[in-house]
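Okay, here's the structure, questions in a sec.
Of the protein chains in this complex, one is absent; all others appear in place.
For reference, chains read A and B in written order, and residue numbers begin at 1 within each chain.
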C-alpha cells in the first residue's frame, strides 16, 4: 500500500459543531499518520436507516484496509452495545443499533468495552474513534473486544415480486431531487414504472434521453432504478420523499 | 516535492450525499497516497458558469502538479465529451461543457474515452475520478485520451469600457453577502461606482474604512472590485445577486 491508514467517517453530527474534529483528533492521538475521508455528516439526526443506506452504497469502493467509522447513535450511553466488525478486509466501528446491518453477513464481530471516563453522551469520540484508530493501524479485531454472536440485524425491507409486479420504495432523495429506489435492474425492457401517480416508461440510459423538465427513469449509479427530472427535481415535481412506493410492471401492449 | 499527489475537487454534489466520497474512493483505488483538497461542492446544481468562476480564482494558488477535478455536469451521459487538460504544470479533468473555459488558453487537451460499464449518470466517479487519479500519479496526458483540438470555449463576458464608463457585473455573492464584480482595479482614484441605484465612492482599502452598516467598495482578494457592507450584507441591503450591473465612471467634480 502506498497510502497511510485510512478511516472513512459517516455521522449525523453535521458540520457546524466540533464533534467530527474531536473524533479526528482522538484518532490522530492514536496515530498521527491516519488519513480521513468524510462520507457524509449530514445524516438526519438519529436516522439509522439512512446511514445504513449510505454505508451500503460506498464501503466496497474504498481500498481494502479502510476502517469505516459510523456514528449515528441515538442510544448513546444506554445499554446498547458498541461493536467492531471485520469483513473482506474492511473494518467497521459503530453502535450496535442496526446501522451496520448491511455488512454483517459473513463478518467477524466483537463487542467493545466502554472505557472508564468515556463521556456517556459522546461515544463517537471516546469509544468508537479510538477503536477505529487502533483497528486501522493493525490491532487485531479480537484484541479490541469480546466476540459478539448476535449483533443487531434490522429487518431490511427489499423490493419484492408479486404477481409480475415488482414493488419497491424510494430509499434516498439526493441533492438533485433524484429519487433512488431499491428496485433492481428489470430483466425485461417493456415495463412501466408507477411512481407518485405517474407512469414512466421506458427505462432510459440517462437524463439527456428525455426533454428538459421531463420525468426519466434509469439505472442509477448505485445499480438500482432511479427517477429524475431532467434539469429539475423529481422529489419536488412528484411531492415524494423517502419511503414512497414505486412499482414496476409489464407494459400493456 | 515533500507532498503526496494532490487533487482538488470542485462539484455541485453538495455534502449530504455520498457522491464526493465515492469519487475519492475511486481515486484512492488507483493510488491510496492521493490527497484531496475540496474547493467547494456547493456550486448550484448545474451552474457551469459559477464553477468556472470558482476554478478561475483558485487553481493557480495550488502547487504545480495539482490536478483539479471539476464535475458540474448536467449533460452527463449524453454526447458531450469528457476532457483532460494540462496547463502550466496543472492538470484538469472535467466534462467539456465550458466549465474549463478559463483555463484553455495555451493548454493541451485530450478527449477521454468513456469506459464500458461507466454509470451513464455518474461520470464523476467512473470517468473523471479515475482519469484524475492517473494524471496526478504521473500518467502522461496523451496516454489518457486522444488529442482534442476544439474544446468548448464559452463566450466569456468581461467588463468593458464605453466612453469613459467601465461596465461590469456581479460575478459572485459570497458567504458574507459581499458582491464580487469582474471590474478590474481602476487606473484613477477619482471615480464613482454605481450599483443597485447607489453611488459608492471612493474605492477604499477595506471594510474598516467606513462606519458600521455602510456600503464600501474596495479591491477584493481576487483582484477585482467588490462591494460590501461593513458588518452586514451588501447583497441583502441592495437586493442584488449575480449578474447585476455595476458601473465605474469618473467622479463629477
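Points to keep in mind about this one:
In the analysis below, contacts are C-beta pairs under 8 Å (C-beta built on N, C-alpha and C of every residue); 3 or more make two chains touch, one makes a residue touch a chain.
What you see is a predicted model; the values in this text were computed from it and never measured.
Residue in contact with the omitted chain (choice from A:17, A:88, A:190 or A:245): A:17. Screening B:37, B:113 or B:156 for touch with the missing chain picks out B:37.
Touching residues on chain B toward the chain that is not drawn are 1-4, 6, 8, 15, 35, 37-42, 54, 57-58, 61-63, 174-176, 205-209, 218-221, 226, 228, 231. In the full complex, chain A contacts the hidden chain through residues 12-19, 21-22, 24-26, 28-29, 31-36, 45-46, 74-79, 119-122, 125-126.
Basically, only the chains that are shown with their structure count from here on.
With centres taken as mean Cα positions, chain B sits 31 Å from chain A.
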